[in-house]
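Below are the structure tokens for one structure; questions will follow.
Every protein chain except one is present and positioned as in the full complex.
Labels run A and B following the written order; every chain starts at residue 1.
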Amino acid sequence: MSSIVPEITRKSITELIKKGERADGRAQYDYRDISLEVGVIEKAEGSARVKIGNTQIVIGIKPQIGEPFSDTYNLGVLMTNSELLPMASPTFEPGPPDERSVEMARVVDRCLREGKVLDLEKLCILEGEKVWMIFLDIHVLDHDGNLIDAAVLGSVAALMNTKIPAVSVEDCKVIVDEENKIPLHINEKPLMCTFAKIDDDLIIDPSLEEENIMGARISVAMREDGSLCAVQKGGEDPLTREEVIKVIKSIYEKTKELREYLP
Amino acid sequence: MIFVEDKDLVIPGDVLADEEYHTGRGTFREGKNIHSSLVGLVAVRDKRINVIPLQSKYIPKRGDVVIGEVTDIRFSMWNLDINSPYSGFLSASDVFGKEKRDLNKAFDVGDVLFLRVVDVDEVKKVKLGLKGRGLGKFKDGILIYITPTKVPRLIGKKGSMINMIKDETHCDIIVGQNGVVWVKGNPLMERVAEKVINMIEKQAHTSGLTDRVRNMLYKILGKEIDEEEVERIPEVDED
Partner (left out) sequence: MKTDREVIIIILNNNNNLRADGRDFNELRPLKIEAGILEKADGSAYLEIGGNKILAAVYGPRELHVRRIMRPDMAVIRCRYNMAPFSVGERKRPGPDRRSVEISKITADALRPAIFLEKFPRSTIDVFIEVLEAEGGTRCAGITAASVALADAGIPMKDLIASCAAGKAEGNVILDLSEEEDKEGEADLPVAIMPRSGNITLLQMDGHMTPEEFENALDLAIEGCQKISAVQKEAIKNRYGEENE
């Protein structure tokens, strides 16, 4: 019905969660069914289609050769962009990215950047002049909650799937060999897990219904080596210190589970 | 002459019959012939052809009973979402009579009510009312949403399908004609009812549904299928 959650629905979901159950039969710390396919868009140099429950996102990677930023003249560039397509939800409007879309793109970007998925030095072609710019576009097709975890999982998979043309430099001119494609060098595989707080309980991978009544959420990214690289708290309500630590303690196991889905 | 059979799956534009027949729901006449305007199943009643859509929005009709959610409170009325492209309004005088009261003390945003559609005008403005037996505000329970055209299937002939679900799950169940269903009982039973109702929604257009629903209920509830009991459940007309 409307985007205002009916009071009785809020009550029934909250009471179930208090008993350690969820409306769709999952346990507190269970993810919904996950599927991950790579190489789904041939025109993109790398791509992935990820589904968590009914949430569905397509990620496409398009590398371009361009100028580096002045303060990082010898590093390639990763640009993350996301679109919450109006087809994905009755509440999404067409138009320039709204704050939800921008937050998601920036959180995913932070996770990949601080997680050092790519070795940006390896993407430098000609110092100060030409570098690889990796454009990562997140296209949300169907929104049933927890876009962030799906976006990160799909983005890492899409980067793993990416092949860029070999380049050589001759007389300060860049020669691109389209016939010779080499996989992007993947350094690390950081993944993100999102928890939602409903009343005083924490659950993982909130469905849209659960997101609509949650008081707060916290997304944490962890690399394969067990180090944390990004955290984002959202929602109107505060979190206690104990709740945050509880989440951090369960991230290792959960990201390990998610990592199984990567190609 | 009719070119299709009862229960055939048709799509927009398909020709159904010629001038011997009358147009019913989901059909239109073009020249001599009757065509389907929807994706749905043919339902022939005497000389009238209907197409029951497999997917549709609820369009409010006077006299319908619906389940709605309060989304806004104005000076002298509540606005409700009734699972339709058209929202409905309930006027304060309907509830309070002539007295002036604070509206949100009676119903607040997020409350779910069982109402009657009192009137629908030409531009589909919907007036709702609470006068009638059983109408009012819901307390506790869960809501399930189904395609409005499947409501008759969920209810069953003389209520047989919905009563079977109520009896087996010991839940109170109210079905709004707008496709919103309210279920209240033991939380586990509420979820069982939800499973069954969703299954009926997906398979509303198939035959043998009553048996499958009965078996599903027995399976989930761990009951043995008692031969004698099966005899006693009245046959449901599959339509």
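In this text, a residue touches a chain if its C-beta (ideal position, glycine included) is under 8 Å from a C-beta of that chain, and two chains touch if they have at least 3 such contacts.
Fair warning: this is a prediction, and the values are worked out from it, not measured in the lab.
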Candidate in contact with the missing chain, chosen from B:11, B:188 or B:221: B:11
Among B:38, B:162 or B:196, the residue in touch with the chain that has been omitted: B:38
Contacts of chain B with the absent chain, listed as residue ranges: 9, 11-13, 26, 28, 30, 35, 37-39, 53-57, 59, 85-87, 122-124, 202-203, 205-207
Residue numbers in chain A that touch the chain omitted from display: 41-44, 47, 54, 56, 58, 60-62, 64, 81, 83, 85-90, 94, 96, 135, 137, 139, 141-144
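The working rule: only the chains that are shown with their structure count from here on.
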Length of the line joining the C-alpha centres of chain A and chain B, rounded to whole Å: 39
Chain B-touching residues of chain A, taken from the complex the two chains share: 1-2, 4-12, 15-16, 19, 23, 25
Of all residues in chain B, those that touch chain A in their complex: 69, 71, 81-83, 108-112, 138-143, 145, 180, 182, 187, 190-191
